[in-house]
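A single protein chain has been omitted from the complex, and every remaining protein chain is retained in its original position.
The first chain written gets the first letter, and so on, giving A and B; residue counts start at 1 in each chain.
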Amino acid sequence: MFKLILEKELREIIGTTKFAITFGVCAILILLAFYVGARNYQVSRADYEASVQENLRQMEGLTDWNQIDHRIFLKPQPLASLVSGVSNDIGRTIEVEMRGELRDQGSRFNEDPIFAVFRFLDLEFVFTIVLSLFAILFGYDAINGEKERGTLRLSFANSIPRDQYILGKLVGSFLALVVPLLVPILIGCLLLPILGVPMGSGEWMRLGMIILAGILYFGVFLTLSVFVSAMTERSSSSFLMLLVVWIFAVLIVPRVSVLIAARTVDVPSIDRVDFEKSRYSRQLFSERMSAFRSWAQDNPIGDDHRAFGEKMNEFNKGQDDIYDEKMNLLTEQLNEQRENKSGVQQRLALSIARISPAASFSLAAADLASTSLGLRATYLEAAKAYQVQYSRFMKSKNAGDNRVVISHRMGADEEEPEPIAPAELPVFDYNAPATSETISAALPDLGLLVLFNIIFFFGAFVAFLRYDVR
Amino acid sequence: MIEEGHTPADAQVQTEPEAKAESKTEPMLVADNLTKRYEDGTLALNAVSFEVHPGCIYVMLGGNGAGKTTAINIFLNFIEPTEGETRVDGIVTHKEPLKAKAKLAYVSENVMLYPNFTAIQNLDFFAKLGGKKDYSRDDYRDVLLRVGLEEVAHSRRLRGYSKGMRQKCGIAIAILKDAPAILLDEPTSGLDPKSGREFTGLLDDLRSEGKAILMSTHDIFRAKDIADIVGIMDQGNLVMQKSRRELEGENLEQLYISYMAGYMEDAT
Partner (left out) sequence: MLGVLVEKELKSILQSPKFVATFAVSTLLILLSIFIGIQEYETAVAKYETATELVDQHFTEVTSFYQVENKVYRKPSVMQIFVSGVNNDVGSLSRISADRDVKLEQSAYSSDPLFAVFRFIDFTFIVQVVLSLFAILFTYDAINGERESGTLKLALSNAVPRGKYLFAKFIGSWLGLVIPLSIPVLIGLLLVVLFRVPITGTEWMKLGALFGVSLLYFTFFISLGLFVSSMTRRSSVSFLILLVFWINLVLIIPRGASMAAGQLVDVPSVADIEAQKDRYRTDQRQSLNKERSLRWRERFSGMQNLSRAERRAFYNQNRKEWEGEDNDYRTEMDVRVAEYNRQTNEALRNAKLSQERLAFTLSRFSPAAAYQLSAMNLGGTNTSIKTRYEDQMFAFRDNFNAYLSKSQREERAEIRRKAESKGGGRMMMFM
């Protein structure tokens, strides 16, 4: 009996023009999203490589490591073009100094605001907006539509248990809609390696999880639609209700949740933090000046300029270390304060947003594509680790001390300085967090999606058991 | 046998001698003191009792809101009775609905069926739902021809069907189920006169096959044509019940109107 209803459901859905049209639209969009994503990846990859090369090229011909202007760049992630997340909003470029704070600059949307106007058409967008509508379109009259057509009466004039009927309906409509959708998705996946996106096993796994999350999300809207359909008498009213729910879940709740969190938790502005830092830096500088003055009084310049210079360098080095230590301490403190606050804000915003399955899906997908809010933090962390490496390297090249240069200059003229070899610079390579890590980050949201599915499934189930089939 | 229900005193219901003779067979469909009061207080059925034997057509006659459909709904367990019960072949419908429904076929008023399925596909689904798994395409064709649907229409989607054609499909579905009892809820609405006549013939056939048929209608002429027993219902009461023989020579139309009028007078 279950099989029969399932089969009927499959046929009833797939045979319609409605299905043909909407499936066509969805298939085109999915393929487009994959194609455009792959192209986008190529472009940003080329861009990235050119930037790295250009940065090294600029150093050619320089004779002093102190003169270099070293920048590192965020390597585009293969999955970022399918789920852009915040990858276009955070800065991609970091100027590396031997000491001090690193800051990401030049977000894609800031560089090319034209793409910010309408944003990108990525897979995540197609799923959140289009597929959820697709699910509603096929689920809204699942029960009350049958009633309107009289088939529900007719079916229940036979000896079928209701639970089997609703089960057959839910499973049938799910299969009828999801299996066809998997076709363009799989074709799209095949497009990725063909179009030159390097997909490792980790990427495949994450992509698989993204698609799984998408299917779960689709399931949420489908079961919700059947649920609402089993709660209402007329299909026109269930459609209206579902449309309102859709508008709220997809467009309103996530955005409003962020704004509510912004109202509730106050995060100090970056300008304020910067100001504190620069004020402290100046204070340290004047302290240092007075320290130098007293040192200069104790150490008169004398006749041996070279010996004096060395002594002074030593003194300065000590001063540098003190400065670095104090400055780092304060910077870390201020940053931590801000990060803590913004962490609270984020958690609040995201927990409110998760009322909407659309938010859960977006967050899970972004986690899996490693374009979530954590992207910037991991990028900056990687950059900081690189900074240590970099500054060790620079010190090995006797660079980084402005005063040394000058004393060099004072005694120069003897030898022609040799050009530096930029290729010796340590290479920065941003690697996304491990697959297991991203998956475990996405698990709570996946769990939520499963929970939504279960709730609406049982909702539909129970509502139908009580449904007035007359 | 036709029992006298707790009908109002002036709405005399006479027993039918011929029906008594048939009472050797057990009744297939029984409504026993059937009462349905909705939550808002409206009394949809008031202690209605009747029986339908195999090979017998019982026609419930009445205006809109008389309670005909409510009675059928209780047979199908779409609603539960407030008091009394309905039985199909001795099975109490609201206690064992699935078992009871296995013995029921049903034709509803204005069924749309699945608009995107062809007639054959609709038949196939509902036949299987009714537990008949081994019909062939030819069987479907035969039954559709029997209800008067031309062969060209069989593989067309129901979306393009007229009301009458859909109704014929619905009747075909009931025939295919081959159940001992058939419930028909306003089956002739939407049928043209020719199809109506064909339908009457069809019911005759089913009766001679020994089916117990319960039909609700407000079409007096068709009722007179075909009914073995006519029960007139009004506002939830079975106000009159007469066999075909008793109706012979009587003007059913006048009876219908006078009973209803009398009842209404009484009610006021």
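Here, a residue touches a chain if its C-beta (ideal position, glycine included) is under 8 Å from a C-beta of that chain, and two chains touch if they have at least 3 such contacts.
Fair warning: this is a prediction, and the values are worked out from it, not measured in the lab.
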item: Contact list for the unshown chain, restricted to visible chains; value: A
item: Among A:Phe2, A:Phe115 or A:Trp204, the residue in touch with the chain that has been omitted; value: A:Phe115
item: Of A:Leu32, A:Leu175 or A:Leu191, the one touching the omitted chain in the full complex; value: A:Leu32
item: Residue in contact with the excluded chain [from A:Leu240, A:Ile322 or A:Ile355]; value: A:Leu240
item: Residue touching the undisplayed chain, where the options are A:Leu137, A:Ile160 or A:Leu224; value: A:Leu137
item: On subunit A, residues whose C-beta touches the chain left out of the figure; value: 17-18, 21-22, 25, 29, 32, 36, 39-40, 43, 46-47, 50-51, 53-55, 57-58, 61, 85-86, 89-91, 104-107, 109-121, 125, 129-130, 133, 137, 236-237, 240-241, 243-244, 247, 251-252, 254-259, 261-263, 267, 269-272, 275, 278-279, 282, 285-286, 289, 292, 296, 300-301, 312, 342, 345-346, 349, 353, 359, 362-363, 366, 373, 376, 402-403, 406
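What we mean here is this: only the chains that are shown with their structure count from here on.
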item: Cα-centroid distance, subunit A relative to subunit B, in whole angstrom; value: 64
item: Complex interface listing, subunit A residues touching subunit B; value: 1, 4-5, 8, 11-12, 15-16, 148-151, 153-161, 468-470
item: Of all residues in subunit B, those that touch subunit A in their complex; value: 73, 76, 78-79, 97-102, 104-106, 108-117, 121, 125-126, 128-131, 170, 173, 177, 183
